[in-house]
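One protein chain omitted, others in place.
In this document, chain identifiers A, B and C correspond to the written order of the chains, with residue numbering beginning at 1 in each.
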Amino acid sequence: MFRGINKAKWPFLATFVLLVVAGAFLGWARQPRELRTDPPIAADLDHLRLMPNGISGAPPESYFAEGKLYESDAYNLSQGQRLYDWFGCPSCHRDGRGNVGPSFLDGWWLYGPEMVSIVASIRDGRPHGMPAFRDRMTIEEIWQLAGYVQTIGAYSAKVGATGRKDDRQTRPAENRAPARILFDEGPVGVHPDQGPSP
Amino acid sequence: MIVRDEVEDLRDTALDEVQLDRRLSETWSTPTGLWGALSTVDHKIIGRRYIYTAFIFLALGGILALAMRLQLSEPEARFIGPDRYNQIFTMHGTNMMFLFAVPVMEAMAVYLVPLMVGTRNIAFPRLNAFSYWMYLAGGLLLWIAFAVDTGPDVGWFAYVPLSGPQYAAGKRADIWAQMITFTEVSALAVAVEIVVTVLKQRAPGMSLDRIPLFVWSMLVTSFLIILAMPAIMIASTALILDRLVGTHFFNPAEGGDVLLWQHLFWFFGHPEVYIIFLPAVGMVSTIVATFTRRPVFGYLAMVMALVTTGVLAFGLWVHHMFVAGLPRLGESFFTASSMAIAIPAGLQIFCWLATMWAGRPVFKTPFLFVIGFMVIFVIGGMTGVMVASVPFDTQVHDTYFVVAHFHYVLVGGAVFPLLGAIYYWFPKITGRMMSETLGRWTFGLIFTGFNLTFFPMHILGLQGMPRRIYTYQPEMPWSGLNMFISLSAVILAAGFLLFFIDAIRSAASGPAAPDNPWGASTLEWATSSPPLPYNFARLPVVGSLEPLSNNSETLSVAGGLSVDRRELIVTSVVEALPEARESSPGNSIWPLWSALATTVLLIWSIFTPWAVVWGSIPVSIALIGWFWPKGTPEDDT
Amino acid sequence: MNRSVVLDLSKLPPHGLGTASLTWWGTLAFMLIEGTGFALSIVVYLYLMSLAPHWPLDAPPPDLLPGSGLTALLIVSLLPNMLIARWARQQNLAKVRIGLVIMSLLGVAPLFLRVLEFPAMHISWDQNAYGSIVWVMLGLHTTHILTDLVETLVLTCLMFSKHGDNPRRYGDVSDNAMYWNFVVATWLPMYVCLYWIPRL
Partner (left out) sequence: MRTALVLLLSITATAAGGSGNQSALNSQGAPAIHVEHLIIGITVVCAVVWLLVMIVLGWALLRKRSSDSGPPRDRPLTTIVSSAVAATVVIIAALTIASFYTTRSIGLPGNTALTITVRGQQWWWQVIYADANPAFSFQTANEIHIPVGQDVQIQLESADVVHSFWVPSLAGKQDLVPGRSNSLLLRAERPGTYRGQCAEFCGLQHTHMAMMVIADEPADYQRWIAAQRENSVMPTYADAAAGKAAFLSKPCAACHTVRGTSAAGTTGPDLTHIGSRQTIAAGLLETTRGSLAAWIADPQTLKPGNNMPMVPLTSVELRDISAYMESLK
């Protein structure tokens, strides 16, 4: 190229070009932020298989095919954060500390911390007052919300975890996990060993 | 290692020209090979790297612009979706402002200022090397992030709350904010180097009234950088803190304020325009003087205009916020101050016109670009007066009118002079001439393409087309002009393509350039093309504003410098009287290690605040390695 | 081009001191950059205050003791600091060594008080904008104390090494002393801002 780029400078140019090519390759390989989920995939998200006691189970095929999108992707987590407010979750769970509903922060997951359990809780409801959101949210929204709920009480913050909201400050944001040690959780209720008795 | 002669402290007066060149080459050369390339501190090598890198970013930014024009060429086009489009226009703006415009102007200064003031290297040459590595790292961070779909998508101005913790998911906005830190560090470092070089390393006799206008413009620019960039550092730090550790600077619910961001951003952002434009003023003045064969009319007035512009630049920022809902009375003040800056700009235009009228113009390519600059920049200035008016601005703010306006100012006001400057200094930098024929074609294509592309945008803006939209509906009356603009952009792109072809071809096989091909009168033309590693075998002594014009056969020089160490002269600020012989630091790999350590710290800190604590340890080690004396003659005598 | 030697520079000193030193000017330029940063942080503080219905937001005014103690300590440190600058000008190695040790200790001491200053604000950075700005101001200034401390420690080691007795090193010592003056000088308006404006 320029006279300045003689033998000694080729490594620079080569490194630069290599980095650009590598970046382009990574970009091509990585899926861009998906704003519209194909209806068949969205429908498949409904097909989770739960254990008979309603705790844990196998997520649908598409969940793995998409790279556990709802668990780790920053965009979906932030959508979940919005849905948490829009669908009135704070009225029972407050900012995650729990009130009428259980806390998400004390590390005690009545039905286990897996995404399928959380999705099932939101979709189908649970005994003792958790309503079913099957008819109020689409299944994709439920997955987004579940990802966020899982983040609220995470021991180590996900890379894509949401930050604080432009609202009154009540507790440190999800990206500053572990949430548990960051503030007093107040008196902990008595938890049954596994799930509520019917 | 330097082979020592038996004579201790050998001085240049004891050597003839051939011996002197040999000894100075031994002292000042950059070793060949990769290690030498990585550890060089020669301002010419670093300046060249800066220039190449900035032009690569220009080309990349141009490709993004073409992508946007493709998407906008017809209504409801679906070439690019909104998510990618938002990244593209953010990248285009960020890239052009932070990775092209500011760095390329500084790059030209890094290369030219030491030559124009007649010294052998820039002040703090290792800091200079460090600043380049930081710039490169910041640019790579941004572009690699873009390639992996993590490119910032919040606009180059990153208004909160859209860029804040709640509305900008993921690391995209953090990448933007941290890229700012990289480029600010490098810009501030170069600004310090330029200030000290200009104030303290001028050739003996180059008193303040004999400083070339380009050097003056870079001095004022450097002060603007020093005073303006801390504002964006504070702003981007506050943004990252809001996003990462939950501070409330921009959260109105907890006492923060959304407009605080805008104030801080534009307190930097408006001077930024002059940081880009003032060096161009210096380039225009230099080219006008050379190609009209007379000094620029009104030297003192030009310098005063530069300084006035620099001062006023800090009093205009609110005109970017005329529709944000600030008190009208305050806004009227900013209307007045924004309009007032047209006065020094007008003065400069009139001085150049007077110079052209009184001189004997020679219509070579660099001068053509200056003429193009005059035509386009004056339109940009006029639309600048328009948007300075509050009521006018309420209709055109954030529309394509403003897009047209600032492209007229920045492309017309800075890129045209820059291209002229490249044609002008190319022989000095590479030792080869660029093609005059291709140069004329380049100018014609870029000038035509530019005006056909950007002038219609004024109309689009008045017809109600907002900025930053990824498409528009067919019922809006904008599709015809948009198609016209997109087609014209192809002409503009062809012009730039031709420029790159010409530059690459000429660098490889252009005709050899003489030392002073244009008959110019500033000091950089008093040395060979390209200059030797030590710039001047004997440092020049200056007796007038145009050291090469009076008696072009002999150059007055100073003698008595040591040749065993890298030595240059420190002179007094006003009169440029010699104060000391001073050593200039030699090559070192530590700036590269320091830059790498800083890069790790900055990128890591996007993910956890603890990176600042742990990451500062390698940075400290690298800096200590940098400054610890190595027992070289430069360190110890 | 012919060259005629019209000026003989051989009698000039081989290294500039004081205002003839490039490092001195570089330090000054960096002080200008950082000073602008400090000034802007105070502007942000006052701006947020102007918007707030009451100030400080949801917190009592900060406790005076640690901050005032630190201020006093910083002011006291100016005396040995000026002495060390004088000794550096005199190129007195023994005294400069003693001075650097003292200044290293005086660089460490404020950090202990600074640690107490953060709780004395009675607010954390993530509670509201007032907390955010006071933590950032304290943090910004702490970074400068730390930077200068590291520089002083390195210089101390250097002056005890074989590279010590050199005009260039003495210049570095006096530039470092100038920088410490700057660190102290920038603290004073911040001290007034952080501790006294909330009591107005």
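Definition applied: contacts are C-beta pairs under 8 Å (C-beta built on N, C-alpha and C of every residue); 3 or more make two chains touch, one makes a residue touch a chain.
Nothing here was measured: the structure is a model prediction, and the numbers come from that model.
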Would you mind listing the shown chains in contact with the chain that isn't displayed?
A, B
Of B:12, B:193 or B:257, the one touching the omitted chain in the full complex:
B:257
Residue among B:399, B:486, B:506 or B:562 that touches the chain left out of view
B:399
For a quick check of understanding: of B:161, B:431 or B:585, which residue touches the chain that isn't displayed?
B:161
Looking at the full complex, which residue from B:406, B:423 or B:472 touches the chain that isn't shown here?
B:472
Where does subunit A touch the missing chain, residue by residue?
35-37, 39, 42-43, 82, 86-87, 135-138, 140-141, 166
Residues of subunit B in contact with the chain not shown
81-83, 86, 154-155, 159, 161-162, 166-167, 252-253, 257-259, 294, 297-298, 301, 323-325, 328, 331-332, 335-336, 339-340, 342-343, 346-347, 349-351, 353-354, 356-358, 360-361, 371, 374-376, 378-379, 382-383, 385-386, 388-399, 447-448, 451-452, 455-456, 458-459, 462-464, 466-473, 476-477, 480
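Here is the rule we go by: only the chains that are shown with their structure count from here on.
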How would one label the connectivity among the chains shown: line, ring, star, complete, or other?
complete
Please work out the Cα centroid separation of subunit A and subunit B, and write it as a whole number of Å.
43
Expressed in whole Å, how far the mean CA point of subunit B lies from that of subunit C is 30
Where in subunit B do residues touch two or more of the other chains?
242, 245-246, 248, 251, 254
What are the residues of subunit A that contact at least two other chains?
164, 169, 172
Residue numbers on subunit A that touch subunit C, as the complex places them:
164, 169, 172
The answer for subunit C against subunit B in the complex is residues 1-17, 20-22, 25-26, 29-30, 32-34, 36-37, 40-41, 44, 47-48, 51-52, 57, 125-133, 135-136, 150, 154, 158, 163, 166, 168-169
Show which residues of subunit A lie in contact with subunit B when the two form their complex.
1-5, 7-9, 11-12, 16, 19-20, 22-24, 26-27, 30-33, 35, 74-75, 77-79, 81, 159-160, 162-169, 172-173, 175-176
